[in-house]
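What you see is the complex with one protein chain gone and the rest in place.
Moving on, here comes subunit A:
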Amino acid sequence: MDSSIKLLLVLLISFELAFVQSIVVNILVIVLGMSYLLVKKVKLQKLLLLIIIPIIPVASTWSSFYVNGTGDFIHSAWLLSSRIYAYIILGGIFSFTTSINDLLSSLEQNWHVPSKFVYGTLGAFNFAPRVRNSMLQIKTAALMRGEVLHVWSPQIFFKAILLSLRWSDNLSRAMQSHGYAENNVRTHYRKQRIPAWNWVLFITIFGVFQFIVLKKLP
């Protein structure tokens, strides 16, 4: 499925989930989502992390409703904690099975998102691995001058801001030197068309979801 359609579907379902008062619907989303991830052969280790990491916020949500809740507090406790997991699985579906490159080029070609935004974001993503390394370098460089910089030292932020200003300047020069301009008409080597079956699938899944929601399951 095209990544932009997938994003749209995930966003719509998440938005609707916020208003649905049904534990069963949440569990359905979790089970179906997990099976999709398994079919897509996402590594088991990643799936386990997806379940383990949110345990603390889920448990605390559950217990705060259980202890302090009023009305049907047991239902609320299970509803809210299962909803967190449903959101996490939906997020996992999007982030584990699409690439940022595909999403951005689909947004550019199918949804006419400005290329400035698309390539700016892509460029920034390509810079990301250098950030960690640069922070270590900034700290060591200062240490070599006899000064210890801590995470809270204003100087470390100043240096980081200077560095990112330089990077943003470099990136725009780099893009311009390879012919990029905001209002250029660009061609597309790798076409990202949205096939018709994507829309059919999108409408089917979303339709079936409405049907389930309207059933007013507990």
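Operating definition for what follows: a contact is a pair of C-beta atoms (placed from the backbone, for glycine too) under 8 Å apart; a residue touches a chain by one contact, two chains touch by 3 or more; residues count from 1.
Operating definition for what follows: contacts and distances are computed from a predicted model.
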item: Choices "Glutamyl-tRNA(Gln) amidotransferase subunit A", "Abc transporter, atp-binding protein", "Protocatechuate 4,5-dioxygenase subunit alpha" or "Amino acid adenylation domain-containing protein" - which one is the UniProt name of the chain not shown; value: "Abc transporter, atp-binding protein"
item: Residue among A:V31, A:I74, A:A141 or A:V200 touching the omitted chain; value: A:A141
item: Touching the absent chain when the full complex is considered, from A:Y36, A:W78 or A:Y180; value: A:Y180
item: Residue ranges of subunit A at the interface with the undisplayed chain; value: 119, 122-123, 126, 129, 136-138, 140-148, 155, 159, 162, 170-171, 173-181, 184-191
